[in-house]
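Of the protein chains in this complex, one is absent; all others appear in place.
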Amino acid sequence: MQTALIIEQLLNGLQFGVMLFLMAAGLTLIFGVMGLINLAHGSLYMVGAFACAAVAAWTGSFWLGLIASLAAAAAAGAIVELVVIRRLYDRDHLDQVLATFALILIFSEGTRWVFGSFPLYLDIPALLSGTVPLPGGSRYQLYRLAIIGVGVAVAVGLFLLISKTRLGMRIRAGESDREMIGALGVDVATLYTLVFALGAALAGLAGAMVGAIQSVQVGMGEPVLILAFVVIVIGGIGSIRGALIGAILVGVTDTMGRFLLPQTLMLFMPPSQAAMIGGAIASMLIYLLMAVVLALKPRGLFPAQG
Amino acid sequence: MASRETLLNIGLALLLLVLPVIANYSGEPFYVTLATRIAILSLAAVGLNLALGLGGLVSFGHAAFFGIGGYAAGILATHAFSGDPLIFGLPGTKQMLIIWIVAIAAGGLAALLIGLITLRTSGVYFIMITLAFAQMIFYFAISWPAYGGEDGLPIYVRNAFPGVNTLKPLSYFLVCYALLAVGLVLFKLFQDSRFGAALQAARQNEVRVASVGIPPYRIRLVAFVISGMFTAVAGALFADLNRFVSPSMLSWQMSGELIVLIILGGVGRLFGPVAGAALFVLLEHWLGGITERWQFFLGLILLGVVLFARGGLIGLIAGRARHG
Partner (left out) sequence: MKKLIAAAALGLSLSVSFAMAETVKVGMITTTSGGGAGLGIDVRDGFLLAVKNAGADIEVIVEDDAQKPEIAVQLADKMIQSDQVDLLTGIIWSNLAMAVVPSVTAQGKIYISPNAGPSPLAGAQCNENYFNVAWQNDNLHEAMGAYANDAGYKNTFIMAPNYPAGTDALNGFKRFYKGELAGEVYTQLGQTDYAAEIAQIRAAGADSLFFFLPGGMGIAFMKQYAQSDVGVPAMGPAFSFSQDILGAVGDAALGVKNSSQWNKDIDNAANKQFVETFQAEYGRLPSLYASQGYDAANLIISAMGKADVHDTDAFRAALKEADFDSVRGDFKFGNNNHPIQDIYVREVVKEGDVITNKIIATAFEDHQDAYAAECGM
């Protein structure tokens, strides 16, 4: 029984990690190519979730909602890039932090203006509802397996995009030398808009998929944003591979910590106290992980070149 | 000869002193409270400006020191109120002077421990690892029941300062204002000292500073610790202003706000934090009074400042300075 539970928890950690990867991939891509810290990435996640919920409620189809979330987040990303972000590439990180902090306020309040103050309804599609049996007698939610599948597909897609396509070649060129690709005749401005929209679309996709099992509400993006930053810093900023490994590391550490710490402490103290103290330590665990990783490897596990 | 920036600084200092006094005697004590808040947030940001403006150390975790200072005030006052000894049989206290010393010591110690680890990194990694430490302390404060956890810790009567009735808004404002003045003088002395010059040189060219035999790591660590002490004492004042301390003082939004204050005012400028805090608090108050969507418009204004007023408010009025 205990082994089955541990297997299930590992799976939960993996799934949580994959979910974080969807957020972190866009964030790390944008940082790697444009050198931009985008605090408003969580807002694009929220835009995706709201677009999906609104369209799903209107058409009755989750799948149309999913498409809408990609489109809405990509469009929001492209507009923000054209209007605001492109003025920030040659600024230092401080200005980027302030500008994207301002964008969070605008997006959050703007979303509340359009959709009202109450959380929206979004459910998983019928096709993916229900559970499947796990070895050991437990059951696992099909939708969560689907999230793992999508995350793996996105990871593979990004690897192929970056290593095999023209766009990917330019992205890699942009990461190593920004002036150089301009000199080669690549339209840098368009490339940046494209990369930003791609990152935004990934965040929107994550928001829509996660929105179906969480709460679609204003402010949903910020907790995930912080976690996504933890992920890319652990992985090494700018590295997709680092983001994937960092995400899974964070997901598994967090899940197993929440599960195992109280149980371990219960051997030494009364259950209620163990639950409280274990929970407290568990909530600090991923930050502890990040501090340890950075103390040992100041540029993350997989430092990007340049 | 006084530059435009110096004149502007003197003007700001006078305005922040005179307006609350006028407000107090024209029966608008609330504006005194607002000015006190500006002075305290300024002091916290002056501390951060030391690390961020002079040293180029973008700390996204200064809320940790702000909150530690706040909790120093809250915890000492609680023990003074209840009479229970704090630790090793030592009692709590209601004396601000002692509270400040404890806050400074606690903030400095925390900054030393955090700095020892975080200063090995740089750039975005530094931003994020300072955030990580602040988050750890934040979650600890939320789930630690002894001092209220998420509910926070009330201070029933504002702590005492010798010879001053701190319960009167104007008196307390003057205490905070005086402390801010001390903070600004210290910042200026620090900026002009040899040590300050080395710190700024380390920001601009790390290799050169290292090659003349000064280890940048140690300079930065000292600056980071002093910075943490400033912010911690501001935290103690903030707790006394609100007569309350809670984990929200430790949140990442608080760290973000402190950074925002500095950029709004002008990074590395002596009075940047003061201008920034004044603008931010007044905007928040004024916009909040006219529209329910105030955060939306606050965002637009902040965006406008960063896009079109480089060098912040001081930079906009006094022109771009020698500061690079």
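A and B are the chain letters, set down in written order, and residue numbers restart from 1 in every chain.
Just so it is clear, contacts are C-beta pairs under 8 Å (C-beta built on N, C-alpha and C of every residue); 3 or more make two chains touch, one makes a residue touch a chain.
Since we're looking at a predicted model, the values are computed, not measured.
S.K.: Going by the contact rule already stated, which one of A:168, A:219 or A:303 would touch the omitted chain in the full complex?
M.R.: A:219
S.K.: Which listed residue, B:11, B:91, B:145 or B:319, touches the chain dropped from view?
M.R.: Selected residue, touching the omitted chain: B:145.
S.K.: Among A:5, A:127, A:156 or A:269, which one is in touch with the chain left out?
M.R.: The one listed residue touching the chain not shown is A:5.
S.K.: Give me the chain B residues in contact with the hidden chain, please.
M.R.: Touch with the absent chain occurs at residues 28-31, 33-34, 37, 139, 142-143, 145, 148-152, 154, 156-157, 169, 238, 242-244, 246, 248-249, 284, 287-295.
S.K.: Which parts of chain A are in contact with the chain that was left out?
M.R.: Touch with the absent chain occurs at residues 1, 4-5, 8-9, 12-13, 15-16, 19, 108-109, 112, 117-124, 129-131, 138-139, 141, 143-144, 210, 212-220, 223-224, 255, 258-259, 262, 271-272, 275-276, 278-280, 282-283.
Definition applied: only the chains that are shown with their structure count from here on.
S.K.: Any idea how many Å lie between the Cα centroids of chain A and chain B?
M.R.: 32
S.K.: Once bound in the complex, which stretches of chain A touch chain B?
M.R.: 31, 37, 39, 84, 87-88, 93-95, 97-99, 101-106, 108-110, 113, 226, 229-230, 233, 237, 276, 279-280, 283-284, 287-288, 290-291, 294-295, 298-300
S.K.: Once bound in the complex, which stretches of chain B touch chain A?
M.R.: 52, 58, 60, 117-118, 120-125, 127-129, 131-133, 135-136, 139-140, 142-145, 252, 256, 259-260, 263-264, 267, 293, 295-296, 298-303, 305-307, 310
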